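One structure below.
Only a single protein chain was left out; the remaining protein chains are all shown in position.
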Amino acid sequence: MLNSSLLQLGAALRSKKISSVELTQLYLHRIAALNSKLNAYITINEEMSLVQARAADVQLAQSEAHALTGIPIAQKDIFCAMGWRTTCGSKMLSNFVAPYDAHVIEQFNRVGAVNLGKTNMDEFAMGSSNETSYFGSVKNPWNPNAVPGGSSGGSAAAVSARLCAAATGTDTGGSIRQPAALCGISGLKPTYGVVSRYGMIAFASSLDQAGPMARSAEDLALLLNVMAGFDERDSTSLPRETENYARDLNKPLNGLRIGLPKEFFAAGLSADVAQAIEASIAEYKKLGASVVDISLPNSRLSIPVYYVLAPAEASSNLSRYDGVRYGYRAPEYTNLADMYEKSRAQGFGEEVKRRIMIGTYVLSHGYYDAYYLQAQKIRRLIAQDFVEAFKQCDVIMGPTTPTTAFNLGEKNDDPVQMYLSDIYTIAVNLAGLPGMSIPAGFSGNGLPVGLQIIGNYFDEARMLNVAHQYQQVTDWHTRTPQHIEV
Amino acid sequence: MSLSINDVYKVARLARLGMTEQEAQTAHAQLLNIFGLIAEMQAVDTTGIAPMSHAQDITQRLRADVVTEHNQRELFQAAAPQIKKGLYLVPQVIE
Partner (left out) sequence: MQWEIVIGLEVHTQLSTSSKIFSGASTAFGAEPNTQACAVDLALPGVLPVLNRGAVERAIRFGLAVGAHITQRSVFSRKNYFYPDLPKGYQISQFDLPIIGQGSLTIQVPTATAGQTYKKVVRLTRAHLEEDAGKSLHEDFLGMTGIDLNRAGTPLLEIVSEPDMRSAAEAVAYAKMLHTLVRWIGICDGNMQEGSFRCDANVSVRRPGAELGTRREIKNLNSFRFLQQAIEYEAQWQIDTLESGGSIQQATVLFDSDKGETRAMRSKEDAHDYRYFPDPDLLPLAIDNEWIEQVRATLPVLPQDMQQRFMEEYSATPEQAAIATSSLAFARYFEKSALLAANIDSTMIEKVITQILSPDERQQVADIIAQDVAKTKVRLTCNWISGELLAWLNRTETSIEDCPIEPSQLVQLALRIENGTISNNAAKQVFAAMWARECGGDADAIIEVQGLKQVSDVGALEKIVDEIIAANPAQVAEYRSGKEKVFGFFVGLAMKASKGKANPAQMNEILKRKLAG
């Protein structure tokens, strides 16, 4: 049951082989047994999950079921879910019970999926290792000394260790793709605007995008079918026709042109990752694809541009956490200014404060043009690189990360080293393009390698097709971490 | 434009982040490193390039002027650190 695909689980539920309550309990028991090792979840609420499971069973009995009815899904703790503690990985919100549902949560509720719990994450999604969470770091199921990646590390670890059927994540600079790669699962960041940001706690508004995290491309397609859709409460949500993202899964890949950016295979890429990626490209050639060498000349600038734009937006987005209407308020203070300064100093962790400082500085008087405006201009250059590239190819491929999972604590003292681990994923967010990561092998030390697939705007169905065809001829995505009993 | 320790204090004050001297110094060293990384961007010639604020070149959608929300004060104030008579309380504001 634990290794079943979402389609198989759905079939089992509809044929009454298992009830949603039983399935939910199965996962809850696993979480109870294993979460102390992995720390993948911040909040579990058996009662609320089981209420949903019972309702799903009623729905299933009346055969009004949707493909995901009754299936337990882990939700990244960045999504507000009514009645659920929603912390965003921060002490600031450690007692915050959301009084409303995010659009993504509503969408899952609408189809009768079960909210299995809230997954651990880097504080306010700021991090690449899940070590900035106020609730402690998440352990990589493939190696408990390694990081799971971030910021959606809890979701990635939960999917990898079979602590949920599937999960949600959000991706501002790689926060779905990077942990998916490091934990050996599949993850998709859709085109900016495809999934509503309403109720998803903001990090960098112009880059944040929610997406599914699961074991296979086929599962991702089913999840995206639920998550995507216009929402009038998000001004950046795109009014588009509903699409079935699974429609092209079985198309053959004959004639597919794969662009390989030379910048993604340059110095800094570790040998075992390079090897795995090259092997998967070879596999694609066997499937009928051809390879085009392309260049994304400005992609090297994506890290500096990102570390201006994202902190700038974040510094403003996080100003609402002031201890007045909700959230942490320092126990002692002498006056209003002191209350603000103490509440925020105590309520935010180091990385969040660091980014607020960067963002405040780059927006401050006299620096705006040199930093923020310049970064926005280069953002356009980076986006234009992709426009040029997609004239020559259908999808772009490369490594998701330069290395496999690094060790816990390894990059903690050096933010710059940590930031550089997102080198291949950030440009996609800056351009607003869809990107995904799928398992593509293992390094010599047994850690997963992720293959990144970047598509043109709104080309998610084709990307899922490309990923699915690969998963029909490889089994990387079915491997389970040997440290975790399945 | 090198970031000074005074800049760190100024920025911390703007962002309402209380900071000890020790913390400010650590932050200063880290920020200098990060701005070293960012510096690469500043040499790029961007003459004539329009800044990009959004991923898609679309314009603002407008809501109809209709009241759609009702009073949920009790629910919302359940999360408040300090309230009285329906008001959020803060240390005295001096104008």
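List of remarks:
Labels for the chains are A and B, by order of writing; each one numbers its residues from 1.
Following the convention adopted for this analysis, a residue touches a chain if its C-beta (ideal position, glycine included) is under 8 Å from a C-beta of that chain, and two chains touch if they have at least 3 such contacts.
Because the structure is a prediction, the values reported are computed rather than measured.
Contact with the undisplayed chain is limited, among A:4, A:275 or A:364, to A:364. Touch with the chain that is not drawn comes from one residue among A:5, A:109, A:316 or A:443, which is A:316. Screening A:340, A:386 or A:457 against the full complex identifies A:340 as the residue touching the chain left out.
In the full complex, chain B makes contact with the omitted chain through residues 13-14, 16, 53-54, 58-69, 71-73, 76-77, 82, 84-95. Taking the whole complex into account, chain A touches the unshown chain at residues 79-80, 86, 88, 93, 96, 98-100, 102, 197-202, 204-206, 232-236, 312-313, 315-316, 318-320, 322, 324-326, 336, 340, 360, 363-365, 368, 372.
As a working rule, only the chains that are shown with their structure count from here on.
Separating the centre of chain A from that of chain B, both taken as means of CA atoms, is a distance of 23 Å. Interface of chain A with chain B (complex): residues 95-97, 99, 191-193, 206, 232, 235-236, 238-239, 300-301, 303-305, 307-308, 315, 319, 322-327, 329, 333-342, 344-345, 348, 353-354, 356-358, 360-361, 364, 367, 370-371, 373-381, 383, 414-416, 419, 431-432, 457.
Residues 1, 3, 7-8, 10-12, 14-19, 27, 30-31, 33-42, 44, 46, 49-56, 58, 60-61, 63, 72, 75-76, 78-82, 88, 90-94 of chain B are the ones touching chain A in the complex.
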